[in-house]
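Apart from one protein chain that is not included, each protein chain of the complex appears where it belongs.
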Amino acid sequence: MDLSAINPILLLASLMVAATPILLAAVGELVVERAGVLNLGVEGMMIVGAISGFIVAVNTGSPWLGFIAAAVGGALLSLLFGILTQYFLSNQVASGLALTLFGLGLSALMGQNYQGIKAPAFPDWHIPVLGDIPVIGPIVFQHDPMVYVGLLIVLGVWAFLKYSRAGLVLRAVGENHDAAHALGYHVIRVRLLAIMFGGACAGLGGAYLSLVRVPQWTEGMTAGAGWIALAIVVFASWKPGRLLLGAYLFGGVTVLQLNLQAAGLAIPVEYLSMSPYIATIVVLVIMSSGRAPGSLGRIFHAAR
Amino acid sequence: MKRRTLLSTAALATTLAVTGLTAYADGHEPTKVGFVYVGPVGDGGWTYEHNQGRLAVEEAFGDKVETVFVENVPEGPDAARVMTQMALDGADLIFTTSFGYMDQTLEVASKFPDVKFEHATGFKRSDNVSTYSARFYEGRAVQGHIAGQITESNVIGYIASFPIPEVIRGINAAYLHAQAVNPDVEFKIVWAYTWFDPAKEAEAANVLIEQGADVVLQHTDSTAPQAAAQAAGNVYTFGQASDMSEYAPMPRVSSIIDDWAPYYVARTQAVMDGTWTSMDTWDGIGAGMVGIGEITDAVPAEVKASAEALRDALADGSVHAFTGPVNKQDGSAWLADGETADDGTLAGMNFYVEGIVGDIPQ
Partner (left out) sequence: MMVLEKRPQPSQRWVFAAPLLAVVLTMMVGGALFAALGKNPFEVIRTIFYDPLFSQNAWFYRPEILIKGGPLVLLAIGLSFGFRAGIWNIGAEGQYIIGAICGAAVGLALYPAETRLIFPLMVLAGALGGWAWAMIPAILRVRFGTNEILVSLMLVYVAEQLLASMALGALRNPEGMGFPGSRNLSQWPAAANKELIAGSGMHWGVVAAFIAVIFAYIVLSRHQFGFQVRLSGQAPRAARFAGVNPGRMILICMGISGALAGLAGLFEVAGPSGQISIDFNVGYGFTAIIVAFLGRLHPVGILLAGGLMALTYVGGGIAQGQLGLPAAAIQLLQGMLLFFLLAVDVLTNYRFRFGKGEVA
């Protein structure tokens, strides 16, 4: 065993990259859940985003256009869920699960002719000055741009929910949709927008896998990342700041256990892998502020 | 044949016999070959290569053969259903391409004595069930041979999937041959507990590279480690399952390719000729079941030449990948000088050879 082989700087740097796809998907789902909607279809939206982004990036040669297409693709798919749950008043849990099934099938059909192709390169940014700072530079300032886009979205969501009027409306809708409706807010419109934002973010997260992380298209390539994103939202008790912590914790446990293994430490992999989920449950129990939005998962119909 | 028959369960045995007979009797119809896949044909790895084998069968026999396949079949009752369905639809030969299909293959085969079954990577056979697998460890030996010489840090990373004999065999073969050309070489092994999870594989590759590995071998199927190595620069990798040539000439310097085509064509031919018998096939480079992808020019010419020599020696049988003297990890003797490993030990291999650090997870 040689723990000195683990370089903490590189470990933290790779953590930032590893956490990005789940962070992107999770921040979208956080907004959806704060609006009182539980969309379990994150995995389906991610993978549709992954293939949409890949197709456009390969055909145009531009990863940026790919990411835009991924966001659009994810949002369009989420709209299916939105219409179903908001207009047809379907159960959200069942609709979300159906969305995952649908998305996995759709992405596989869309991607039939895109196997074995490499995505166009998406180089890292070496941010001048900041990137040269010792220790912090390599950890924080030498990544690809989407890492920062992800962080910016988290920051934006935090500011939006905390300071903007629209954010207040969104939270009101999530806490008590009947009261929000009585105050004259458009519950359904707010929720549809939130759902589409969630879809777009999930799409970005999926495209980060297909365009940066892997970068290639293969069926089922999200391999459960969407479900982890759902867990992180809960772990974060619906707070954007803690979302970062959650994404790094979940990503971190994987990176850490691989590091320990490579250093020659015999560890029970399965038990370490389940630990973040158990931690999430513990967090749910002990954090009194970890209360879910009041209307989470409940169907809204304007009584007249 | 579209006569609708309402059969009671008691008549089941008779029907099966009849079905079997019709499948056997009408020799003029094309020979029907079924394939049961555990993943999607677009996985770019394990199932993709089996499907390439299926296409090769179609190519080889044209109109004389009809192939069918069902993908994404979970191990368990679904697999049994799909196999039975193929047999009922008149398949003469069915390839079941996942280890987890083992018990279901035997069970279904016992109900259709006239249909031939071929189970990949298993160890249970019967009169109409053959097993086949590839000696991928021969390819690993070639990889180890190259890796040991091109590494500068003397640290070779290995992304392992599950702690099963197949994977352990590969690690041992690669290590022995790396160590033979470079006594200072060290293996860092991580167990990903997955065959396919791009995100996790990328992380595993990054971890190994960060800990000093400049060659990364993988026993998982995605190209994510290749991409990670490319991003890191100056790291060599080898393709797994598929050629992964889109990452050549660097980081991918060679690959192990699962090439099932020759076997599938031969077995289909055997059914057509009526010469099919149940057997256990474990073929390597020699029979063409294990392909060594082109060794790129990123490898020094003399290394490339010696690697190709090793490949050819493994192919013609003059060299065995496991040739003594070899000790087990705990120092106890395994193979005496010049002794080669027997297939039984290899098939159930559950120990590291001497020199590998770390424990196989239990």
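By letter and in written order, the chains are A and B; residue numbering begins at 1 in each of them.
Here is the rule we go by: a residue touches a chain if its C-beta (ideal position, glycine included) is under 8 Å from a C-beta of that chain, and two chains touch if they have at least 3 such contacts.
No experiment lies behind these values; they were computed from the predicted model shown.
*Asks:* Which of these, B:163, B:286, B:324 or B:355, touches the one chain of the complex that we don't see?
*Replies:* B:163
*Asks:* Among A:80, A:207 or A:229, which residue is in contact with the omitted chain in the full complex?
*Replies:* Only one listed residue reaches the unshown chain, and that is A:80.
*Asks:* Of B:85, B:245 or B:306, which sits in contact with the chain we cannot see?
*Replies:* B:85
*Asks:* For chain B, which residues touch the unseen chain?
*Replies:* Touching the missing chain: residues 1-7, 9, 12, 15, 34, 40-41, 68-78, 80-82, 84-86, 88-89, 99-100, 103, 123, 162-165, 168, 193, 347-350, 361-362.
*Asks:* I need the residue numbers on chain A that touch the omitted chain, in ascending order.
*Replies:* Where chain A meets the chain not shown: residues 38, 40, 80, 84, 87-91, 93-95, 97-99, 101-109, 112, 181, 186, 219, 227, 230-231, 234, 268, 270-271, 273-274, 277-278, 280-281, 284-285, 291-292, 296-297, 301-304.
Simple rule for what comes next: only the chains that are shown with their structure count from here on.
*Asks:* Distance-wise, how many Å sit between the C-alpha centres of chain A and chain B, to the nearest whole number?
*Replies:* Result: the chain centres lie 35 Å from each other.
*Asks:* Once bound in the complex, which stretches of chain B touch chain A?
*Replies:* Its residues touching chain A are 39-40, 42-45, 48, 157, 188-194, 196-200, 202-204, 206-208, 210-212, 222-224, 227, 231, 242, 246-247, 357-359, 361.
*Asks:* Please give the residue numbers of chain A that touch chain B in the complex, ascending.
*Replies:* Its residues touching chain B are 5-7, 10-11, 14, 17-18, 21, 108, 111-112, 115-118, 124, 209, 213-216, 218-221, 223-225, 251, 254-255, 258-259, 261-264, 266, 268-270, 273.
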